[in-house]
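Note that one protein chain is taken out, while the other chains of the complex remain in position.
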Amino acid sequence: MNQEIRTDLALEVKERFQEDNVEVKGVVLEEQEKADGKIRISTVEITDRHGAQVMRKPIGRYVTLEMQTLLQIGSEEQEMLSSEVGEQLRQLLRHKGCSKVLVVGLGNREVTPDSLGPRVADQLLITRHLLREYGSGFLQKNLSGMAGKKEVELSAVAPGVMAQTGMEAVEIVQGIVREIQPDLVIAIDALAARSVARVTTTVQLTDTGICPGAGIGNNRRALNEESIGCPVIAIGVPTVVDAATIVRDSMEQLLQEQGYSKREIELFLESMDSMKGVDTMFVTPKSIDEAIGSVSEILAEGINQCFFFGSEA
Amino acid sequence: MNQEIRTDLALEVKERFQEDNVEVKGVVLEEQEKADGKIRISTVEITDRHGAQVMRKPIGRYVTLEMQTLLQIGSEEQEMLSSEVGEQLRQLLRHKGCSKVLVVGLGNREVTPDSLGPRVADQLLITRHLLREYGSGFLQKNLSGMAGKKEVELSAVAPGVMAQTGMEAVEIVQGIVREIQPDLVIAIDALAARSVARVTTTVQLTDTGICPGAGIGNNRRALNEESIGCPVIAIGVPTVVDAATIVRDSMEQLLQEQGYSKREIELFLESMDSMKGVDTMFVTPKSIDEAIGSVSEILAEGINQCFFFGSEA
Amino acid sequence: MNQEIRTDLALEVKERFQEDNVEVKGVVLEEQEKADGKIRISTVEITDRHGAQVMRKPIGRYVTLEMQTLLQIGSEEQEMLSSEVGEQLRQLLRHKGCSKVLVVGLGNREVTPDSLGPRVADQLLITRHLLREYGSGFLQKNLSGMAGKKEVELSAVAPGVMAQTGMEAVEIVQGIVREIQPDLVIAIDALAARSVARVTTTVQLTDTGICPGAGIGNNRRALNEESIGCPVIAIGVPTVVDAATIVRDSMEQLLQEQGYSKREIELFLESMDSMKGVDTMFVTPKSIDEAIGSVSEILAEGINQCFFFGSEA
Partner (left out) sequence: MNQEIRTDLALEVKERFQEDNVEVKGVVLEEQEKADGKIRISTVEITDRHGAQVMRKPIGRYVTLEMQTLLQIGSEEQEMLSSEVGEQLRQLLRHKGCSKVLVVGLGNREVTPDSLGPRVADQLLITRHLLREYGSGFLQKNLSGMAGKKEVELSAVAPGVMAQTGMEAVEIVQGIVREIQPDLVIAIDALAARSVARVTTTVQLTDTGICPGAGIGNNRRALNEESIGCPVIAIGVPTVVDAATIVRDSMEQLLQEQGYSKREIELFLESMDSMKGVDTMFVTPKSIDEAIGSVSEILAEGINQCFFFGSEA
């Protein structure tokens, strides 16, 4: 197996082993379909340290929602996926009984494929200041879908990226968390996938936080319960493929088709380290602007539904 | 005197008393001109509690730079004003020997006249992450203007407004300050002036922080040394006039011209409280977009010069 | 009557006469309520040259939709208003049997209250290039709501403002119209109202085009059938009140309350021409960003419904 393939999706890491017909101890995969097969839900559970080491991801639950096609704003599929995001989020935080939630929109608003986090944050129903100013009961009175639900203080921040602020996103979030003491942080970020087909068609939700090096920006320090002191659910959507990964992957596929042996291919790929410049590049769809538009709506709608409009969490 | 006039400029509060020919104990005004009279520099010093009470502003130094005309990007005047902003900033922080500076760009990036703070933050030379990654000496080596200057770790954040985040800006800044421990915070904000002529032609620098209720957004809690634990210099530019203020002020002027007595005018103005709706509005120039563009360049350039390119602080 | 009051709403011009208890020959007003009184629909019909002269607006039909309250995104009221915009648009263009529609989003994208037109254009269902590339039948196949409707080639452009382009918007639109030969132009623009309460709560649709000097930008040349050679429906929403208007209007109201005579008030107001600077300013709500967001969604949704999703036009 080639270790250098870069992906933020646990599902893609798992698939890598399946290609090699390897069972991994400490890693459980479950799959189901919903909506007449239009949404595929895969859950990768990393249950122990062995699984974590092999998968190179922390112990925890990784839920992946995949649509068959690119999403269009206003479509029926978009609504289905929003509801499913809300539902999966609800399941991930069950028993956590959170009442103060901080959403962190990671990424750079000025770079289209990295703007997912800030754009989700823009579309959330922010309630913390309302409940603090007008008291509990305010949402019950003003939001018709709230009947019987606990009123959640939702706040949100888009901390920017290091080149803009001089600070790591995790430093900013740590400071804010210490100040406002949420009982849950939800981090939204653009991810890197290995497969072009997964870009903007897949949502990953996990209770492990965001791992270092994710997506386009270099969030070098992890944003997780250990670093910030409260549970972190991360929601991500692949918006890019690493340029080196796409080159490497396309090559591997071609060499396989040409009948080269596994060993030959590995040697060949090892010789690629000299691809100067490619490591600072990413690959993204030509239609990334519209895709970010619809995907950010879906995530924001899913989060809003989970806390304010759906059935009791 | 009519107390309800709303202005964030200490100079305008002072002028109000001068109109009434009142000397205020504890308030000292100094004026000078530079650049053949093109820039007027007024310093209002509030020296004691009496002055602070009468002026309704904290004890401290308020420096106002006024240009005769609206500023145009790329003009000679713009460069002069940048240099003067840098120079006045240098004077305000003299003896403070700061080496870790956090710039806070207050306001709402999406509302043109309130976007000054975020747009200044965008244009700063961010160095904190560079010095932390590449070590001291990095700026000396890479910035030609640095010769002999102390290398300052500059970071910046645009915390957004409460309707977007659910948090007061000061909560976010408090958290970040506790985390990264700067020895100076510079807060940039759009201000409200009383006079239409001062909108986007005037810069106020003060060592007192930002007072509650400034500008367009409602930053209800002060951002000052008391609230965040480190010195705060605030730099602001009026970008709006309160709609109620402009109505009230225009009326007062007209009534004076009509020969009404001071007492009659006061009674008249008191009857205005019923102007429904006007209190949620602001007045701003039709050309506010270009004006914010040039003014944000001037402030960013002034701050960059102060720390990285000018003569030794 | 004071002629200087500035408003782009025919309804407000009409009201001005009603205040004075004047019947205007050549001007017919009809009013109705919908949705349990939540939407008030007023139709001002200017039927002859006398009416046009007195109203200072071209002969034609001006439909005004008024909501009782500010609109919130995602609310039931928003959907009702969208449908009503679609319905009224359908009525205005009845018998015109258009199949090639160009939407022109007037205004400056960078100035929040002037960005309505460009932001509506961003959210339309653009079909011209699809029908040209994939042939007629494409929309029938791909848009479920289209059943039985004529397939309309919709195109859109945001021509910018003169300070950005050096050209009048009407010059750009003339050129494009000559090139692509639409049979209908729909012009979207931010308007100026006289009443603060109408800002972002009112929609005006008219079949007369856009009159010179509307809104914030100075569209000095009219965009109408005469200037561009095809019918022009204009849809506008007040987003500002002229600063001079608000001062003048507040004053008039106060002087009336103080018992001054009509004649005295007029003399008083005439003395106001010296309010230097105010004529280059506008007044807009502090929450204009969110308001533009929801209003632009409403208009875009209404236009999309009219052509692609509602019942047969």
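General remarks:
First chain written, first letter: the chains are A, B and C, and each begins at residue 1.
We take it that contacts are C-beta pairs under 8 Å (C-beta built on N, C-alpha and C of every residue); 3 or more make two chains touch, one makes a residue touch a chain.
Values in this document were obtained by computation on a predicted structure and should not be read as measured data.
Every shown chain touched by the omitted chain in the complete complex is listed here: A, C. When the whole complex is considered, the residue among C:Asp20, C:Asp36 or C:Glu179 that touches the unshown chain is C:Glu179. Residue-wise, the contact with the chain that is not shown comes from C:Gly160, picked out of C:Gly160, C:Gly209, C:Pro238 or C:Gly293.
Across A:Val44, A:Leu184 or A:Ile288, the single residue that touches the chain missing here is A:Ile288.
Residues of chain A that touch the chain left out of view are 108, 110-112, 163, 196-197, 199, 216, 241, 243, 246-247, 250-251, 253-254, 257-258, 268, 271-272, 275-278, 280-290. Residues of chain C that touch the chain left out of view are 121-122, 126-130, 153-160, 162-168, 171-172, 174-180.
One rule holds for everything that comes next: only the chains that are shown with their structure count from here on.
Taken chain by chain, the contacts run in an open path, each chain touching the next and the two ends left apart. Chain centres here are Cα averages; for chain B and chain C they lie 37 Å apart.
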